[in-house]
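Take a look at the structure below.
Heads up, one of the protein chains got dropped from this complex, but the rest are sitting where they should.
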Amino acid sequence: MVQAKTEKLIGGIFAREKALQLIDTMLLVRSFEENAEEMYSLGKIHGTMHLSIGQEGVAVSTASALRPKHDYLLNVHRGHGHFLAWGGDLNRMMAEFMGRETGYCRGRGGSMHIADVEANNLGAQGIVAGNMPISVGVGLSIKAHKTDQVVLCIFGDGASNEGAFHESLNMASIWKLPVIYLCENNAYAMSMSIKKATNIRHISQRAAAYGMPGVTVDGNDILQVYETIKTAAEYARSGKGPYFVEVETYRWKGHSKSDKQAYRTRDEIKAWMTKDPIARFAKVLGLGEEDLEQRRLLAREKINQAVEYAESSPEPDVKDILDGVYA
Amino acid sequence: MVQAKTEKLIGGIFAREKALQLIDTMLLVRSFEENAEEMYSLGKIHGTMHLSIGQEGVAVSTASALRPKHDYLLNVHRGHGHFLAWGGDLNRMMAEFMGRETGYCRGRGGSMHIADVEANNLGAQGIVAGNMPISVGVGLSIKAHKTDQVVLCIFGDGASNEGAFHESLNMASIWKLPVIYLCENNAYAMSMSIKKATNIRHISQRAAAYGMPGVTVDGNDILQVYETIKTAAEYARSGKGPYFVEVETYRWKGHSKSDKQAYRTRDEIKAWMTKDPIARFAKVLGLGEEDLEQRRLLAREKINQAVEYAESSPEPDVKDILDGVYA
Amino acid sequence: MRELTYAEALREAMRMAMEKDPSVFVIGEDIGVYGGAFGVTAGLIDQFGPERIIDTPISEAGIAGACVGAAVTGMRPIGEMQFSDFVVLAMEQLTLQAAKMRFMFGGKATVPMIMRLAGGSGTGAAAQHSGSLEAWFVNIPGLKVVIPSSPQDAKGLLLASLYDDNPVIFVEHKLLYKVRGPVPEEWYTIPLGQSHTVREGKHLTVVATSVEVMRAQQAADALAKEGIELEIIDPRTLRPLDIDPIVRSVKKTGKLLIVHEAVKMGGFGGEVAAQIAESEAFDYLDAPIRRLAGLDMPIPYNRNLEYHAVPQVENIVEESRKLVEGAY
Partner (left out) sequence: MRELTYAEALREAMRMAMEKDPSVFVIGEDIGVYGGAFGVTAGLIDQFGPERIIDTPISEAGIAGACVGAAVTGMRPIGEMQFSDFVVLAMEQLTLQAAKMRFMFGGKATVPMIMRLAGGSGTGAAAQHSGSLEAWFVNIPGLKVVIPSSPQDAKGLLLASLYDDNPVIFVEHKLLYKVRGPVPEEWYTIPLGQSHTVREGKHLTVVATSVEVMRAQQAADALAKEGIELEIIDPRTLRPLDIDPIVRSVKKTGKLLIVHEAVKMGGFGGEVAAQIAESEAFDYLDAPIRRLAGLDMPIPYNRNLEYHAVPQVENIVEESRKLVEGAY
């Protein structure tokens, strides 16, 4: 089944070249986060960050089904993968993580607020569901400008219980705004299992409460996510309104740095690690381990260069501390 | 069909005596509001108020299916009917409207905040959906006290688009709290038609988003509402969790005092006036016009006495102005 | 000059802006056919249609977010909170998103939006519909806070706010909507961050905002008969605050009375008092700085209590007299 899809995709829409790029981007994201984790423990990065290791498949398949820089991105706190898949520059991203003046936000934002406004990437989000009301405004703006853009609004399972989720989906629906609501259901909101946080089987069932199409797909199946987002984007671009996509995936690491993970079992984590989106897609592409290792090394190399770039970049000057508060 | 129900009810659960009380309460509510409207235009009542004329059926049937004073009431801004049906005293209610010291809230609350805490009536609500998060807390309190009480949380169609609606229903559902969510869908939120405000046919469809039972019934059919609330109450009391009831009804008057009603047609209003819950139930009971007129006069008389009581009551003393800010 | 009410002046400003600039739109509850709870947007939907005069469901966070998202992508939205109290439901979008976005993104985004709030007491609307919450926003860097006290200021400040590239909290007062005053017909702006000396006098500096400016003027008329001359200054913009004219005035009068309707404790008046107390004017003060403000309570329903809950003309007269006669 997946195999069939693969053929079709690899053959048609989805050239093998592109497929290999997705593998490379996933490897880059994972290396970036493994490196970030290490730098954090070495004290080279501070604050907090949310690793998406295990969820990389969603990021690369989603971005590849859209038009990054043309479309808008409202990213989530666990958004390193989406940032890179949207075409983010590794050096300036690393510089932002290390709080340097050369970072995307001049070191003022960090992991939780990294944005690339020129690329219509309107930033990661520190507030759960905080980007959802904003998606309504971006949607209105697109309608007013009469373009064929769409908004990709990303959030987690936990965000689906915020009031902002409700108000935003309803408004987007009644005004037929071109928004793709991408819910990354990784089974937990920090320590809160989605099974305890709601009384329904699939978060996508909530789309019906707004008269909006909603589907749930395997977030670690790149081709399936790709096709679903394609469908959603066509729907939204054609003026039919918003589309809700729930992807089921899993984060291998803790929620953030302070997480002892007492709320889940090693076995559960292990089970999900066998569904590694990278390994899975490599298999689909018939990519061997040495080939993969090659690519992994290339990714690591890029990361090291980015670290060099960031470390050789200046810190913000304290005399500029008030820069950017007001226009 | 209704006839059949009636027989059963009038015969069994629902003695004719009780049925006649419901008629009398509806007449009382209507007279109260007609009088309030008049006093307002005479400047004897100030501020604003929300008349429920045309919706009286919901109030009397709901309260009669519950245990006022034992159960909890979280009332809505358009809640005069519910206040009286819950057993509110006409004199102290009128005194509150006229801002007198003898009023339920010592004249500090008025129509929008009238409460009778001793009767577990936790007040009307000035904030749309503002009582919904509170219902979660009252539900938790009932669970902690292990009583068989339920919470009646009333709100309008417009409230169903507030974030608070979403968070509250979800919490009540996952914790199986004994709350009856009564949505009075009177077709408009101020000037906003529910057809424009949402993209779904029935607000009760939203209950599914929380794994909660939800039904929609004719709000001007007293017996149907009565039976539905009975079912909901049994469900909630038995620990199964919250229950969502949408009643379709209509307000004959404007939203509040400033309403020119440019958003709806006279015909629409006329059509709904033929569904007058009082006339309809009188018919069910085979009550003649002169009998009804008799009862109407009795109601007016009670209102006049209440006005006398209120007008002869003292205004709050300015030296007590800070009373009640802090415990 | 041609006279308009405060509400008409606001409407005219919105109309002129929308006629000139397609990026401007208005969004809020019942602002279309209903014309807004206080009639401020009456008729605009007939001219601009439902795409630019957007009636919303009852979703205040959504309204604020709609403004934020539209503003950061090139529009100039004007949002309305039907009653200022309801802004409590939009604080996340206004203070964590709109106010901080530009800074968090390293100065690379602009959020040119206005959120209009219908504030204040005096209509019998009781505790949940009579709020004066401007002090909250004054504590939030990234926002500007504008609070007009006259029809002329209402129009000029609204147009200036619209073309300021920062999010502006625009605080109106229900009792002012029907107040008439001269309003130029042409397009004009009143720069944000400029205090306005409404009346000159030598005995006492009175800093007042919103409806209290009107009351201070009436008090000044009464006191003038006794030979007491008030100098009334209306900051008009609370953030940024143009303190210099107040400093100069206090150096001249040696006395300062601050008047606002909002609750005194934690209210904006404290900021003015503090800035004067740490300014060069401090040495010129020959009496304690006094604040006349809302009592420490929610707004009551009863008409008489409501009246006494906030500063009225006679309170300003009495307090001014005491200060000038050296009672403190």
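Chains: A, B and C, in written order; residue numbering restarts at 1 for each.
FYI, a contact is a pair of C-beta atoms (placed from the backbone, for glycine too) under 8 Å apart; a residue touches a chain by one contact, two chains touch by 3 or more.
It should be emphasised that the depicted structure is a prediction, and the values quoted were computed from it without experimental measurement.
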item	value
Interface partners of the hidden chain - shown chains only, full complex considered	A, B, C
Which of A:Asn35, A:Thr198 or A:Thr249 contacts the chain that the document leaves out	A:Thr198
Candidates A:Asn75, A:Asn91 or A:Asn161 - the one touching the absent chain	A:Asn161
Candidates C:Arg116, C:His173 or C:Arg291 - the one touching the absent chain	C:Arg291
Hidden partner chain, touching residue among A:Gly99, A:Gly137 or A:Pro213	A:Gly99
Residues of subunit B in contact with the chain not shown	72, 103-109, 113, 115, 117-118, 122-123, 126-127, 130, 132-145, 163-164, 167-168, 170-171, 174, 323-327
In subunit C, positions touching the absent partner	85, 88-89, 91-92, 95-96, 99-100, 103-104, 126-128, 133, 135-142, 239, 241, 262-263, 265-271, 273-279, 282, 285, 288-291, 296-298, 300, 328
Positions on subunit A contacted by the hidden chain, ascending	46-48, 99, 105, 107-110, 112-113, 126-130, 158-159, 161-163, 189-192, 196-198, 258-260, 262-263, 315-316, 318, 321-322, 325
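Convention: only the chains that are shown with their structure count from here on.
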item	value
Innermost chain, where centres are averages of C-alpha coordinates	C
Longest centre-to-centre distance from subunit B, chain (CA-based)	A
Whole-Å gap between the CA centroids of subunit A and subunit C	41
Chain centre separation (subunit B, subunit C; CA means) in Å	37
Per-residue overlap in subunit A, given as positions that touch at least 2 other chains	163-164, 167, 170, 174
For subunit C, residues contacting two or more additional chains	56-57, 59, 61
